[in-house]
Every structure is written in C-alpha cells, then in structure tokens.
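Heads up, one of the protein chains got dropped from this complex, but the rest are sitting where they should.
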Amino acid sequence: MNKKKIINDPVYGFVTLPYEIIFDLIEHPYFQRLRHIQQLGLTSYVYPGALHTRFHHAIGATHLMTQAIKVLRSKGVVITKKEAKAVTIAILMHDIGHGPFSHALEYSLVANVHHEELSILFMEQLNEQFKGKLSLAIEIFKGDYEKHFLHELVSSQLDLDRLDYLKRDSFFTGVQEGVIGSERIIKMLNERENHLVVEHKGIYSIEKFIIARRLMYWQVYLHKTVLVAEIMLLKVLERAKELVRQGIDVFAPPYFRFFLEKDYHLDDFKNNESILQQFAQLGDADIFTSIKVWQQHEDTVLSELSKRIVNRKLLKIRLSNRAFSNKRFEELTQKAMQIYQISEHEASYLVFKDKIYNSAYTYEGTQINILHKNGKVQNILNASDLNLDSLTKPVVKHYMCYPKEVV
Amino acid sequence: MNKKKIINDPVYGFVTLPYEIIFDLIEHPYFQRLRHIQQLGLTSYVYPGALHTRFHHAIGATHLMTQAIKVLRSKGVVITKKEAKAVTIAILMHDIGHGPFSHALEYSLVANVHHEELSILFMEQLNEQFKGKLSLAIEIFKGDYEKHFLHELVSSQLDLDRLDYLKRDSFFTGVQEGVIGSERIIKMLNERENHLVVEHKGIYSIEKFIIARRLMYWQVYLHKTVLVAEIMLLKVLERAKELVRQGIDVFAPPYFRFFLEKDYHLDDFKNNESILQQFAQLGDADIFTSIKVWQQHEDTVLSELSKRIVNRKLLKIRLSNRAFSNKRFEELTQKAMQIYQISEHEASYLVFKDKIYNSAYTYEGTQINILHKNGKVQNILNASDLNLDSLTKPVVKHYMCYPKEVV
Amino acid sequence: MNKKKIINDPVYGFVTLPYEIIFDLIEHPYFQRLRHIQQLGLTSYVYPGALHTRFHHAIGATHLMTQAIKVLRSKGVVITKKEAKAVTIAILMHDIGHGPFSHALEYSLVANVHHEELSILFMEQLNEQFKGKLSLAIEIFKGDYEKHFLHELVSSQLDLDRLDYLKRDSFFTGVQEGVIGSERIIKMLNERENHLVVEHKGIYSIEKFIIARRLMYWQVYLHKTVLVAEIMLLKVLERAKELVRQGIDVFAPPYFRFFLEKDYHLDDFKNNESILQQFAQLGDADIFTSIKVWQQHEDTVLSELSKRIVNRKLLKIRLSNRAFSNKRFEELTQKAMQIYQISEHEASYLVFKDKIYNSAYTYEGTQINILHKNGKVQNILNASDLNLDSLTKPVVKHYMCYPKEVV
Partner (left out) sequence: MNKKKIINDPVYGFVTLPYEIIFDLIEHPYFQRLRHIQQLGLTSYVYPGALHTRFHHAIGATHLMTQAIKVLRSKGVVITKKEAKAVTIAILMHDIGHGPFSHALEYSLVANVHHEELSILFMEQLNEQFKGKLSLAIEIFKGDYEKHFLHELVSSQLDLDRLDYLKRDSFFTGVQEGVIGSERIIKMLNERENHLVVEHKGIYSIEKFIIARRLMYWQVYLHKTVLVAEIMLLKVLERAKELVRQGIDVFAPPYFRFFLEKDYHLDDFKNNESILQQFAQLGDADIFTSIKVWQQHEDTVLSELSKRIVNRKLLKIRLSNRAFSNKRFEELTQKAMQIYQISEHEASYLVFKDKIYNSAYTYEGTQINILHKNGKVQNILNASDLNLDSLTKPVVKHYMCYPKEVV
C-alpha cells in the first residue's frame, strides 16, 4: 500500500506525507478525531469560511516541517534521518491533545489541564502502541533533546505551528491581510548555537509576520462577537455541569456526560488511562448537539443560553479599557433576575463581566533572533527599526455581557 | 442598525448583502441552521478542506445574483426593483430545505421528498412570518412567474447555484482544475425570448465550464471513497430506523428520533406544520453524534458500521462498468455472516452492491443556449465544435462494497 | 559564489536553479537577450498584463522540469544525474533561437528558418564555449538520444514548454480560464516503452488541458486584434526591407539593418558564424524603436503603417469561414490607392486578405497517451469519453484587413 499519500490542501496545493509512520499515525482514531474539532471554534459565526479543523492544520504544519528540514540541511545544519522523522512526528502530534472547541473550552472541560499536557499523554499511549517509535519525538516535543533548535521548530515564537495556523486562519476567514509569507520565512531559517535564527534579509518578513499576527488577534481571534460566543459556550457548559452535579438530568452522549459529572485533573489522567479514552471520544459535534437539545430543558438558564448559541442570538458585549462600574452591573443583574425570574446566582450566567489579556504578541520565553551578516545574533526587538518593544506589553480589555432585553 | 452587512468570503473577498430583508432572512433560525449543514457531506474524508456549508454557499450565490442583475440590466433587460429583490430572495432560499449531510441522506431521512419541495415549504412558512414579502420570490422559484429567465437564474443548467457551488467546491477541496470563470460567464449572460442565453464570445468559457463540471463529478462528487462513506451513512441510518421500529432503544436527540420512528411523506409535511419544525432542528452534528454513540450499541451491524464511519475505516468498494456476479457476491455475504455471526439480512448492511447513474452533465430540461452575433440562438450542443453530445448519455457505474475482512 | 539562486516568479512563487551550469547559461548574453523578447509580442495591445518574456518562460519551464524528473524517478523511471542535467539544459535552451516579437516575425526576419533550428545553432556555439557540456542536451533536444521520453519532456504535445507557457500566458493576460493544472499533470506523468504517458486518473486533467489550450487559442493567441497588429508588424517589416533594397535610407540599429538588407537562410547561418552574432543582438526594442522613427518617413506606406502600430490605430480586420470576394477586395484596394495616392502594389500593404490555419490543438506527431490501470496504453482521443477527434481537424479562418477610411 502506498503510504506516501498526497493530500489536497487549498492553502498549499498538494501536501505529500513524508514517512510511512506519518500515514499510520494519521490513520489512528486519536488523530482522525481531529477531523471533528475545528481550529477556531465559533469564529465561523463571524467568518463563515473558518471551518477548518485541527486535522488539516496538523497536516499543514507537517508539510512546512518537511520544507524547513530541507532548508536547514541545505545550509549545513546536521539533522539525521532519525531526527528528521522524529521532529516531523512531533509537529504532527503537537495539537493531538485539543478537546472540542479547542481553546474556548480548554481548562474547563478538563479542569486546569493545558492541551499540551494532554498531547504528551496521547503521544505516550501511541508510543506504546507503536513500540517506541515516538520516543525521540516526545523528547523533542518536551524540549528535553540536546538539539534544542528542533524543539523550537515545534514550539517557539516562530514555530511551524504558527507559520501554518496564521496562514491557514487568514486563508479560511478570508482576512487576506493576515496572510504571511511562511514559505519565505522558512527559506530564511538557520541555526546558531543550538537555536533557530532568521537570516538578516528576512527581517522585514519577520516584522510583517508580527504585524500580521497582531492584526489577526484583533480582527479574528479576539473579535468581540467571537469572544462573547465562546464565553457563552463556557457558561452553558458550567451550568450543565452544575445541574448534572445536582442530580438533574441533562442530555449528553455518555463520554461527554462523563466530564459533566466530575472534574478530572492531570493526575487523574495519569493514574487512570480510561479517562483519556473517554476524552478521546469527544468532538465539537457532541457539545453542539447537546446544546441543541438543551434548548428545551426546563432550566431557564440552560435553555436560554442554549437557544442563544444555536440561533446566534448572542448576548450584547461591551468592551472597555477600564473596568465596568459595579453599579451598572448590578442594575443589569437585577433586571435579568426580574425578567427571567431567576436567582442572582443564575443571573450571573447571563449578566457577567471580566477581563481578557492579549499578550499574544509578547516575547516571553523563546525570542525571534536575527542572524546578521557578520555572524552576530540579535533579538528582533533590537534588530528592527520599528519600535516593536511597545508590542510586548500585554493589553487588558474589560468586557461586560448581558441580554439586550435587560437594558 | 446597519443591515447592509459585509461578509468575508475567501472565494470572492467581500460579499455585501444587497437588501435589508436578505439580512433579516439570514438572521432567522431556519437559515442559521444551514451553518451546521456541510455542502459536501463526508467529502472531507477525502478532501480535508471541504468543510464549507450550505450557509456560505447560499450567500455566495446571492452575491453572484447581484452581479447577474447588474449585467442583465446594463444590456437593457428590464428587471424591476421588486423583481430584483424577489429573485435575490429566491436564490438565497434555494437550498433552505436541505437536511443533514445534504444529498447523502436526501430521500432517506425524509422519505422520497426532494429538498426543493422542502425549500418551498420553508419559504411559505417564512412568507407568513414576513407578511407576504416572499410571495414573488416563491413564484419565481417555482417557475410560475411570467419572466421565466428569472427562474432560470435560480434553477437551470447555468444557474447561479451551480456557478457558485462549482467554484466554491473546487476552492475548498483544493481541486484547482475545477475552478470555473463564474465572473466571466455572468458577464456574458443575456436574455432572449424570456430565456437566459450566453453571448457568442462566451462559448469557450461554457465549454470549459462543462468540462470542469465533469472533472468535479469524477474527481470529487463521485470519488469512490466519498461514495462508500456516504452509502455507509445511509446504511447505518436504515439500520437505526429498523431497530427503533422494532422497539430497541437507540441514542438520538429527540427531533432526530422523531424521524427514526416513522417515515414522513410530503403530504404529512403539508398537513402537519410541526413536522417541518422538527426537521428544522436537524443538522450534521446530530447524526454524527448519534453514530458516535452507536459505536457501543449491542447490535453488531449498527456498531460495526458506526465504528467504521467514525474512525474512517471504510468498507472496500469496487467499481465496474459491468454488473458484479452474484456468485462472488454471495460468497462474500456468507463470509460476513460467519465472521460477524449475523443473519443474511443483517449481512446486507455490510456486503452490498448496486449501481449509480451519473447523468450529471446531461442536458435535460433547460438547455444552455448561445446567442450568436446575428441574433440566432443555438443550443451549446450544436454551437460548439466539441462533440459535447457524447456527454449527454448517462454513465452507469456498478459498485460492490464489503469489509476487507471477508475477502 | 552561490549559483543555486532563487528567483521570484509570480506564477510559481520561488524557483530554485538546480545546477551551477544553469546559472552560468542564464548569465550568458545569449540568454540575457531573452529578457528583451516578450513571449506574446503585441498581445499586450489587448491584454495589457501580457508583457512576460521568453527569459521568464524558459526559467519557469526549467522549474517544471525539476519537478517532472523528481516525479518520474519516484516511480522507478531511471534518469541518471547526467541525463537529468542535460534534459534541464535542453528545456532552458529550447527557445533561445527566438527573435524579436517571437512568432510574429518568425520566418520573416530570418527567411524560412524555424526558431528551433536557430536554438540548435545557439546551443552548438555555447557547447563550444562550455567545452562540450551541452552535448547530451543537444542530443536530447534533437530527439537523437536513446531515451526518447526525455526528448518528449522538452518537445511533445505535453512537454514542459506547453505546461509552462499556457499557465504563464493565462496568468499574465488575466484570462483565468486558461489556467491549467500543470502541477497535477506533472504528478501524473510516467514512462512506458520509452514514451511519456499520463496515468489514468489524470484523464480529466488532460481533457481540461486540451480545452484550456483551445480557449487560449481563440481568446488570446488568435484574438483578432492581436492578429491584425502582428500582421501589420510583418507588413511594415516587408516594406522596410523593400525600401532598403531599393537603396532608400531607413532608420535602424546596425544589426537590424543587417537583416533588412538581405535575406539569410539556414545555410548562411551555418556557413558564417557572424550572422548568428548579428541575430543575437536583436530584441523587441530595436524593431519598435525603428518603427517609431519610421512614422516620419517620407514613404507613405511605411509611415502610415508605423503610425498605426505605434498609436494602436490598427487596420480593421474581418474574419470569415469563407474566402472574401475579390470584387469587394478590389474596391477597397482602389479606394486606398485614391486616398493615399499610392500604387496598387503599395496599397497591398494596407488592404490585404489571406487565411490562417489553427491546427493548434491537432494531434500530429507525438500523441498524449493514457496509461490504464491494467497497463494498457491508449491515445487520449480514444481514452476520453469526449469526442476530442473533432478537434483534430485544422480550422481555417479567412481574414481581410483595410483602413477604416476606405470603407
């Protein structure tokens, strides 16, 4: 059987799978599951084309890895066959731990567990099934392997994850201005002192990459309609958990009910393999189907939120640089209690306020480093004429949400 | 509120909604429902980018209608404001009657009812809610309005439905060769004796349109992996119905269960409005979530088919120009009965054969007519040097499916 | 010095030069000359973007050759390193013999000599300079090398020349419908019995390639405005030759004057190397600059044609499937003689008729062969359901041109 399959990708044209094991991993139910988890959750409520999945993104990032390895090798960077295969596996698997609605429900469906932790658990289980063939990939993924630049290809400020998702997200949303020159940036990659660097002539491409990323954050990832839709998703899930734990019956597929009934923590996953099995069943459809059924539930909060999500009659959202006043907030809460005949606690599902941080383009951890002609390596913050420094401060936005009926 | 909203569309860039009523119709839950029905069902199992929905397609076709009206008017064809609005509504609504997985489950979920019949029912209900504002749109949609060319913009061999879906499907599958010059074809449209015609210099574009359509049929719509996946979807649904009607419990959201329990016919829909209400609840997620749960069902056939669909371990499919021999077929059936310990009837869900007709590019009904410089109107079949006649014969393909384990 | 240079190409993104000798050949003045010869002559008078040159086309075809070699090798076809380099040189050089305005002035500036003959002469001269490194390339180019499929990559119904120029021409004209799936077709190439074949699943791509080519012929290459502009170019050149040979002074750069003064035949080129040196000086600019100056020439015919070409006030052209009547033609000629006060012979430069053959999509010489799954090889004419046979008959079009003032 020909396992060097070609996959059509509207973003890159044709993608060729480079190794048999990549094909076999893609065939595995754990990976097939990603076909049913959209990359951008409810973003399609604003950008109707944004339906692409983690499945396609992982394959795209794998495609870019093949290119990056080629470029680095052509510049004399030593990457052995074994390392090349391992780092390719690592990028393919980097998002395998994502649950339904990706980031929106992260930390909620599975309490306080980052998807990367789950990715590692999945990779370890697969490593058993594949008889140790993922060991080096796991080492690279965790950052434990001596050639650190391989880890940086998988996870850093300029990893192939980002180079794929920014391009893919702008492609499918139709926000053409977010398009980045992934191909060009990859051609500029090099390695110095065990770290990834970008050759000097790529500096303007990197500036553009940073600005494009910034644009995508404000125009797509933190678009206020997307934001309110995804918070509502969180709220409806919280309410469902609350009801279930009070013994009230709530429609859900069994493996979804499993996570409604009890909070599981990372240690639980480690101690009991079957929890990951349950998690591996979950996809966007389970959540959305349940919410559809919840529209008819007798609990006012559950049904109200569900109807609003399904029919895209979202809560109003107001954004501000300053915190909203408690007075106004309490008025709105009171009004909601009256209109919906609900308690203050219940009203907190419909009228709420909080803040978000966008430190999306900050420069924590790994930096983007520029390799000058004279061999000097310099942080992009200093190498660029642009005062990118101003971008490193996290931006805080306060929001307040409420049904338009309460105003 | 600004109802002339702009929508991002990766296919056309920006789409502007031309009328307030278009905005209001899109906001209606009946239309929002189309966000959750993919245009191409399980085609994404072969082309992972093909996740676009009926929602986006309907908006795209509406965009093309705006262009077509402009072009026709610029050539002196009279289209009143009222007619323009009506024909735009008609194209927006043309697919509103589609159920989950579009064509795959058509005629099955709702016995023998074509989606256009349901579209009319939806439009009539909406017409009541919108106080008669859809009356002319319905007349045009049904082909009853005196200006017949308006109907042809909505439904004919060269309607804006096709001009959008061929372009959109090739865009999202990444099958670039299917891309058609919708924009150019629209610029060539004209009207003669109440029928749409294409001006002579568009003849090569039309040839290319026909060839691109043919390519899309064989490469996408009838791709054998897509075919087997969608037939399996039909089979699992049939089995679920059978079990439910035997009184066996099967997981399903209530409005889906409604259609599992009993077959409804067009007359039922007409006599009982609530049936359409139930239907309006259905989306792809309901079917897929149910199938996921069915993987654990005690019925061998139901669980076997479900596991195979969810994990993309599809049945083998063989295609042939000639019918498959009964002998071979019976052997495979016997083998399946043994392996799975099932009856002959049950085996028929896993080993089956049939045929499909692809008369997709035949020329029934309305023709594509070419307007020559001298004013003569001629069928493209005669106007083209290409012997397109050969394409008008339906192609029959026989298929046989079975689990690879039985060979 | 890094000779594996990367070249930006709007059509393919980045093109990497595969061998040092490719870089060195591109640097040679003979090849640099192609920067100044447009691919499509005066086609930019209709499609203003169509300014791309033979230089870019040759590099594009070289890029496709790299891909084709990779594909064929991956299917087990043996192509040695030496052969790979040679066939790449052959495609780079395939158009080196083109003179100014490419096809328009072929057979005219250099009497009866096909550009491929001149390409061979150029390659032979370069072979001397490069000390025999082009020998195998020349053998392949001429079709003398034992592995005939290598020649077919350079020159056949489906060579990389065509796969590049169709894509490039449609790209720069903006005739998007002419776009072909070069990348996909190349992925389908294979070799059988020393001939190139296309694997069965590529059949629809080939059909589309043929239809796209047909569309490009009628919409671009034989567009009637392009046709008349290029015939006028021929006529003005003929007139200039006539005048020069009568001893009348006519502005021209010396190496252009060289070809105005005397007709050279293939044998002359072979016997006297300096003729090729003169030819190697010529570019589009020389002809166009001369025509600009000729606008002020005292010869009515020369100045009239020149003004019309420079200012794009072209002669009227009528096309017909039947020959134009002599009566009408003679009337127009008489009228021109009166208006311009010129002889009948002189009038023949302004009023003329003739015919063109478009056998562009005929199937002479090498065929496109389809490789079926069962190993059978079949001509596309038989393999396709489309009756492509009808396309093999050359189409004859009669034309008649005249100044609009004479009507």
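Letters A, B and C mark the chains as written, and numbering starts fresh at 1 in each.
The criterion applied here is as follows: a contact is a pair of C-beta atoms (placed from the backbone, for glycine too) under 8 Å apart; a residue touches a chain by one contact, two chains touch by 3 or more.
Predicted model, so just to flag it, every value in this text is computed and none were measured.
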Problem - Of C:171, C:258 or C:399, the one touching the omitted chain in the full complex - result: C:171
Practice task
Specify the residue from the set A:16, A:125 or A:219 that touches the hidden chain.
Solution key: A:219
Problem - Hidden-chain contact residue, picked from the options C:16, C:281 or C:300 - result: C:281
Exercise for the section: Please give every residue of chain C in contact with the chain that is not shown. Expected result: 7-11, 13, 27, 29, 32, 35-36, 44-45, 47-49, 51-53, 55-56, 59, 171-176, 251, 253-254, 281, 283-286, 288-290, 292-293, 296, 310-312
Fill in the blank from the handout: Missing-chain contacts on chain B, rising order, are 6, 13-14, 183-184, 187
Problem - Sites on chain A contacted by the missing partner chain, in the whole complex - result: 176-177, 179-181, 184, 204-205, 207-208, 211-212, 214-215, 218-219, 385-391, 395
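We adopt the following convention: only the chains that are shown with their structure count from here on.
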Problem - Centre distance in Å when chain B and chain C are each reduced to the mean of their C-alpha atoms - result: 44
Fill in the blank from the handout: Between chain A and chain C, the Cα-mean centres are separated in Å by 51
Completion exercise
Multi-partner residues in chain B (2 or more other chains touched) are 176
